[in-house]
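Heads up: the structure comes next, in C-alpha cells.
Excluded from the complex is one protein chain; the other protein chains are retained at their positions.
The chains carry the letters A, B and C, assigned in the order they are written, with residues numbered from 1 in each.
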Amino acid sequence: MAVEAKPLETAVPLPHAEEDPREHLMFDPRPREVMNRMVMEAMTTTSRRYWAWVIGLALVVLVCLLGAWGNMILTGMGLAGIRRPVFWGLFIVTFVFWIGISHAGTFVSAILRVFKAEFRRPFTRAAELMTTFALAAGALYPLIHLGRVWVFYWLIPYPNARWLWPNFRSPLVWDFLAITTYLLSSTIYLYLPLVPDLAMARDRTTGWRHALYRLLALGWRGTEAEWHRLRRAITIFAFAIIPVMFSVHTIVSWDFAVGVVAGWHSTIFGPYFIIGAILSGVAAVVSILFVLRSTMLHMDYFIRKEHFDALGKLLLVFSMAWAYFFFNDYLLTWYGGEEAARRILTLHATGPAAWVWYLMLICNVVIPWLTLWNRTIRRTPWAMFIITLLINVGMYAERYTIIPLTLGHQRMPFDWGVYTPRPTEISIVIGTFALFLLLYLLASRLIPLVPVWEVQEGQMAHTLRKVGKAEVPSVTELE
Amino acid sequence: MSEKISRRDFLKLTAMGAATTAVMTGCGPMSRYVVRRPYTQMPEYNQTGESTYYASTCRECPAGCGIIVRTREGRALTIEGNPNHPVNRGRLCARGLTAQQGLYNPDRIRAPRFQGRSNPATPGRDLTWDEAVQVVATALQKPPQRIAFLLGLAPDHLYDLVSELTQALGAPPPLRYNALAALEGRTTLIEAVRRLFGSPALPYFDLAQAEVTLAFGADFLQSWLSPVTYTRAYGAMRQGNPRRRGELIVFEPRQSLTAGNADRWVPIVPGSEAHVVLALGQRVAELRGLPVPEAFRAVRPEEAAQVSGLPLEQLETLAQTFATATRPLALVGGSALTQPNGLVTAQAVLALNALVGNLGQPGGVFLSAAAATPTPLAEVKALVERMQAGEVDVLFIHGVNPLFEVPAALGFEAALARVPLVINFAAFPDETALKSDYLFPDHSPLESFGYQRSLAGSDRPAWSALQPVVVPLYDTRATVDVLLAAAQASGQALLPYRDEVDFIQQKILPLINAGGFYTAPEILTFWSRWLQHGGWWTPAAGLPTPTLERLPASFGTLTPPTPPAEGAFYLLTYANHLGDGSGANRPWLQELPDAMTTVTWNSWVEIHPRTAEELGLKDDDVVRITTPYGSVEASVYRYPAIRPDTLAIPFGQGHTALGRWAEGRGCNPAQVLPAGHNAAGDLAFIGTTATLTPTGRRRPLARVESKEGVYGEH
Amino acid sequence: MAEERPAKWGLVVDLDRCTGCNACIVACALENNVPFVGEDEVAYGRALYWIRTQRYWEGEYPEVTPTFQPVMCQQCGNAPCEPVCPVYASVHSEEEQINLAVYNRCVGTRYCANNCPYFARVFNWFDYELPEPMRSYLNPDVTVRRRGVMEKCTFCVQRIVRGRQKARAEGRELRDGEVQPACVQACPAEALVFGDLSDPESRVSQLARSQRRYHLLEALGTLPRVTYLKGVGNHGG
Partner (left out) sequence: MGANVVHLALFKETEIDHAAEAIARLRELGVSDHDISVISGIPYSERILGRPMTWTTIGRIGLAGAVVGFLVAIFLSFGTPLLYPIRVAAMPFQPIPTSIVVIFELTMLGLLISTFIGVFVETISPSFGPRGYHPKISDGHIGILFSSPAQVEESIHATLQALGAEIVHNVEEERLWP
C-alpha cells in the first residue's frame, strides 16, 4: 500500500501574538508632572452625578444602616430573621463576605509586591482602599450582630475591677484580635505608600486640601532617608501582613470549624475560606477597577486592558483552587463523614434552598471556567465587570450555604428550622454596601487613587530594548 | 405601700363595707379575724426574702389536686404539688402550674358591675358590693321554682352551699356542668356504676398495679377524671411494678396522648366500642372458664368484628391477652361513652372488670369515696327549655361558661336572652359573662377558701382544702359570702352560717372524728391543720369495693354505628391541655405545645395524611367543617394517627371573649357538636359526621416541631 | 459542720414513664421566669422553652406511634457551648458540675447556641413585657433576662443553691431528692429523677446505671449529665 504523502498545507499565519507593548502602562510613560496633573484632576473633579451618588448613598447609610440598626438595638435582635436553630444569619454571612473582600488589597499590594508583579502598580492603592473600607464595613457586623451591643467592650481585653478578662479560648476573641490587627495594619499599609503622593498633592493644592495634605504628608520631602525608611517599612509590612491576612480569614473560618456543628467541623475550612476570600477579593478589585476606569478622569490611562487580563488569569486560577477545596470538603464529608454532616450535603443539593448551592457553583466555577480562559473576554472590561460581580454573588451564596443553611439542619430533626432574612437585616446589609461605596467615593476624591511615584518608578524601570528587529520589553532592577 | 401591706396581712372578713377581703394562712395563727398590721409588724413566719408556702387545692380542673403555693412578700410565685396529697402526690399538670397566670391575669373582672348585656339603653356601671348583695337578695326572693343555679364542677363547697340554699328556698337543685366532664362522659360512667354497683360514684382504677390494661376512649394521661393521678399511676405501671412492665392497649378512633403511649393503639370505628367490649367479654369469660353472662351475648364476635373493623384474630388475641393476664384492668371514658351506645359500653367495661374478678383487688376497680355530682347534658337541656319557655326569672352562673362549653345546638344563647335576670360570678369576662346582667366576680381560686370533696383520683377518703394564698387583688368577693349575705339580707333565716369560713368549718366538723391522719380537740385547731395540710384524708389507702350483685340481662339497646356518607367524616373533639377552655387565657397554656401535634396558640383539624392527599389538602390549609349544627374553620394538621374516616378538632380554643390571650384564636368545636345525649343523659357526639370544604386560604399553625425534620417535607 | 464535697448533679429521664404531657415545660417556664412569646414568634421557632419534648413518629398507620423525648440542657461535662463564649457567659460550675449561663455577662453573640448540638439554648429576641399585674408572679430567685441575652436550663440552680444553704445552715449534707428542679418536681409520671451522680447510692445514680441508659449524641463526647432510659415494649418509649 502506497503511502500518499499529503502535501503540507500552508501554515495558517498565526495571529500576531503580542500586541504593541506600548499598550502596557509601563511602556507608555508620561512625564511625572503630566501624571501628577492627571491624578490631581481625577481627584478634584466632581460631577453632579458624583454628588448625587454621594448624597444618595449617605441617605442609604443613614436610613438603611444607622436607622435600621438603631431600631434593632432598641427593639431587639428579633427584627432580624434569625431564629432557633439558625442563630447566625445574614449578618455573619455579610461579615464573612466583607472580610473576604478585604483580602484583595493585601493580596494585590503585598503578595504581588513581594513577587514583583509589575502590573499591580497602578491599582495597589485602589485595592488597599478596598481592603480598608471592606474591613470597616465588615467590622461593623460583629457589633451589629451582638444581642447587647451596648456592652461590646466586654470583648476587649482591658483591666477591670473584677479582673475578668475575655476568654482567650474563644474564636470570637481571636476574631476580635485578628480583625483589629488586620484593620490597623492594612490602614497603615494603605497610608505609608500614600505619603509621597500626599506630599505631591500638598504641593499642588491650596486651601483646606493643602492644609489636610500638609498634615497627612508628615513633612515629606523625599530625602534619601525618608525613602529609605519608607521602603524598609513597606517591605516589613509586605512580608508581615501576608500571614496576618491569612490568619484573619483562617480565624473567621475557625469561628465555624472549631464548633461541633455538622458541616462546619472541617479541617480544610482555613485554606478553603482563604481561597474563597482571595477569589472574591480579586473579583471585587476587578469590579471596582472597571467602575473607576469608566467614571474617573484619566483613569483609562492608568487602568488598562492588560490589568483586567492579568487579574482575569488570577481569577481563573483562584476559581480552580476554590473548586479544589470545595470538592475536597464535599467528597470527604460525603465519603466518610458522620451522618448529620452528610445529610446536610444532601439538603444543600436537594433541599428547598438548593438554588443557593447551585448559584454558588455556577457563579464560582462554571462561569469563570467558561469565560476566563478566553483572552478576549478577559480584555473586555465590561465583561469582566459582570463576571466578577457574579463571582461575588457566588461567594455570597457560598457563605449563605455554609452559615444559615447548615445551621438549620443539625442533628436533631425535630428542631430544624428554615431561616428567612427579614427587612431589617437586608436593610442593614444594603446599608453596609452603601457605606463601603460611600467611603470609597469620598476617598476617591480625597486621596490620590493612583500611586504616582510607584507608577513612575515602574515606568523608569521598564524600557523597550531593540533586539534585532524586535522591540523587546526589558525590566531594570532599580532597587 | 398600702397595696403591699394589704397583700401580706390578714384582713377582716366579716364586715361587708370597706376594707373587706379575706386571707388565711396554713402555717400562721389559726385565728381568722385579723386586723391590718403594718409591714414592720409582720407575722414572724412571713419575712422579707423568705418564702411562705401555703397548701391549697388546684381548681384549674375538677380533679382537685393538692398544691403548695410559694409566696413571697405577698405574691404567689410558683405552684408546686402537695407531696402528701392523695390525688397527685406532689405532682402537677400543665394546667395547674399556670394557675398564677389566672390570678394575676390582667383581664380579670375587678369589681362588681352591672353589665346591661351591652344594651345601649341600659349602660353598664360599676357597683358597690352592698348594691350587689342587694341585687342578689332581691333575686333570691323571686318565686323559688323560677330560680336556677348553673355551677361548674368546682368548687364543691359552693355547690354544697347552693344545694342547701336552693333546698331552703324550695328552688330546683343547682346544675353542674363542665365541658371536660361532658367530653369524657363522666355522667355516663357514674350512671353505669350506679346501675351495676348501686351507688352513683366515680370508679377509681388502680392502674399502677394493673398488668394488662385495656382503655376504651379513656384519655387518662391528659383529661380523663384525674389526669395527674393516672399519669403517676401510668409511670408506676410501666416501671414501678417489679413483676413486669404493665401493658396498655387503647381503643380510640383518634390517637390521644394515652393511645400514643400505649403498646397498641386500636383505631376502632367510632361507636363500635360496645360491640368490641361485649365480644371480648364473651371470649374472656370462655377463656377463663366462666359462664358467659347474658348481657355479653348481645353481640356475636363476627358482628363485632364487622362493626368495629377489627379482624376476628385481633379480637381473639386481645381477649387472650386480657384473659390470661395476672392483673387485667379495663378503663372506659371519653369517646367510648359520649355516644349513643355509651351507657352500654360503660356497663360492659365495668362488667368486664367484674368478669376477671378485679373489683376491689390490687390493680382493679374501686369506687370513689365521695359522691360525684356532675349534671348530665340532658338536665342542662331541660334548663334551656325552661329558660326558653320563660320559666326562669333569675339564673345564677358560677364556674361555668355555658356559651362556650355547651354545644351551641342546645340553643343556650337564645335561651339566655329570655332570662330577665342573669347574675354571673365569673372571674373573667368570658362569653357568658358578657351576656349576663350582673357580674359579681368571685375571688380567683388562689384567693379563695373552699374545698373539693369529690376527688376522682384519690385512693382514700379525702377532702381537699382551699385557702387564700394572697390577699385578693381586686374588689372581688367570695360567692359564698355574697350568697350568705344576700340570704341574710333577704330577711329569711335561710342558712345558719355567718360567712364562708364558718360554713366550711361546719361542713368539715364531722371530719374531726372520721379517722383522718390528724385530728384536733376543737374546730379551730382542726381548721388550722386542715389549712396547713391542704385538706384531710385518712392515713391509709382504702376505698369502697364495688359489689356486683347480679349483672343485668342486658346493658341496653345497641345501635351499630352508621358509616359516614360519601364525602363526610366522623367528627370528634377532645380535650387537650386546654381542657374545658377556661385555661385559654393563661398565656403559658397557649404557648405550651400540644403534646401530640406540638401546635401552639391555635386550633387545628386533624386529618389523616392519606385522606388529606385524596382531598388535595396540605398542612395549614384552612378548611370549613360543617355539621348539621353549624360550622367552624381551622387549619389542617395532617395527623398520622387518626382513622382516615375521622376528623378531630381539639376543644378549648375559639373564644370570642375571655381576654387578650384567648380571644379570636382558633375555633370552638362546641359550635358543631350535636345536642343529643345518650341513655345516661350525657352528651353523645361520637358518630356525628361532618363535611369538609377547603376555603382556599392558608393559615400556618405555630408548631414547635419542624415539619421538614419530622415529616421529611420541605 | 459536715464536710461538703462537690456534687455532680445529674438528671435521669425515663422515657418509658414519660408520657409527653409537657407539664415540665410549664413548670420550668414559671419557675425560671421564662417569657411566653406569642403565636407568630412560636411559629418562627422563637419560643423560649428551656425544655421541650421532641415528638417523632414511628411506624405507619395503624401501627403509628409517637415517641416523646424531653430535651433540656444536657449540662455537658465537656460542653461545646462553653469555650466559644468570648466573655465567659457560659461557664462550667465547679460546685455543681453543671453548665452555668451568666445572663448579666452575656453580650449576645449566640455562638454558644450554634455550638450546642442539643439546641438547648434560647435567645431573648426581644424584651418580653408582662402586662401588670403579671409581673407579680416572677420568681425573685431568678434573673429576668432582657433582650439580647442567651438563656437555657440551669437544673434550677437557684433551688440547688437554696437547698445547699439550708443543709449547710442545719449542719448536714443534702439528702437525696431534697433538691428538685421544677420539671422534676412537677413530672406527673415521675419520669424525671434528679440527684447527685457522685453519690453512687443516690436514686439518680442507680437509675443512671440502668441497662436502658443512653446519652443524647453520645458520639460527640460532650459527657452529658442527663441520662435517658430507653423506652421498652412494643413501640419503645
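Everything below uses one rule, namely that a contact is a pair of C-beta atoms (placed from the backbone, for glycine too) under 8 Å apart; a residue touches a chain by one contact, two chains touch by 3 or more.
Note that the coordinates shown come from a computational prediction; the quantities given were computed from them, not determined experimentally.
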Contact list for the unshown chain, restricted to visible chains: A, C
Per the touch definition above, residue among A:Val93, A:Val244 or A:Leu345 touching the missing chain: A:Val244
Among A:Arg84, A:Arg204 or A:Arg343, which residue is in touch with the absent chain? A:Arg204
Residue by residue, what part of chain C touches the chain that was omitted? 76-80, 82-83, 85, 88, 90-92, 94, 223
For chain A, which residues lie in contact with the unshown chain of the complex? 31-33, 36, 157, 162-165, 167-169, 173-174, 177-178, 180-181, 184-185, 188-189, 191-192, 196, 199-200, 202-204, 214-215, 217-233, 236-237, 240-241, 243-244, 247, 251, 453, 456-457, 460, 478-479
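Here is the rule we go by: only the chains that are shown with their structure count from here on.
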Based on which chains touch which, is the overall arrangement a line, ring, star, complete graph, or other? complete
Nearest-to-centre chain - CA centroid comparison: C
A-C or B-C - the one linked by more C-beta pairs in contact: B-C
Expressed in whole Å, how far the mean CA point of chain A lies from that of chain B is 67
Calculate how many whole Å lie between the centre of chain B and the centre of chain C, each centre taken as the average of the chain's C-alpha atoms. 31
Measure off the straight-line distance from the CA centroid of chain A to the CA centroid of chain C, and report it in whole Å. 45
By the touch definition above, chain C meets two or more other chains at residues 47, 52, 54-56
Contacts with two or more other chains occur in chain A at residues 412-415, 417
For the complex, give me every residue of chain A touching chain B. 351-352, 409, 412-418
Sites on chain C touched by chain A in the complex: 41, 44-47, 52, 54-56, 71, 80, 83-88, 105-111, 113-115, 117-119, 121-127, 146-150, 217, 219-220, 222
Could you please specify the touching residues of chain B with respect to chain C in the complex? 72, 75-81, 88, 90-94, 97-98, 100-101, 103-106, 221-222, 227-228, 231-232, 234-236, 238-239, 245, 247, 255, 257-258, 260-267, 473, 577, 587-593, 595-596, 598, 600-602, 608, 610, 640-641, 644, 665, 700-705, 710-711
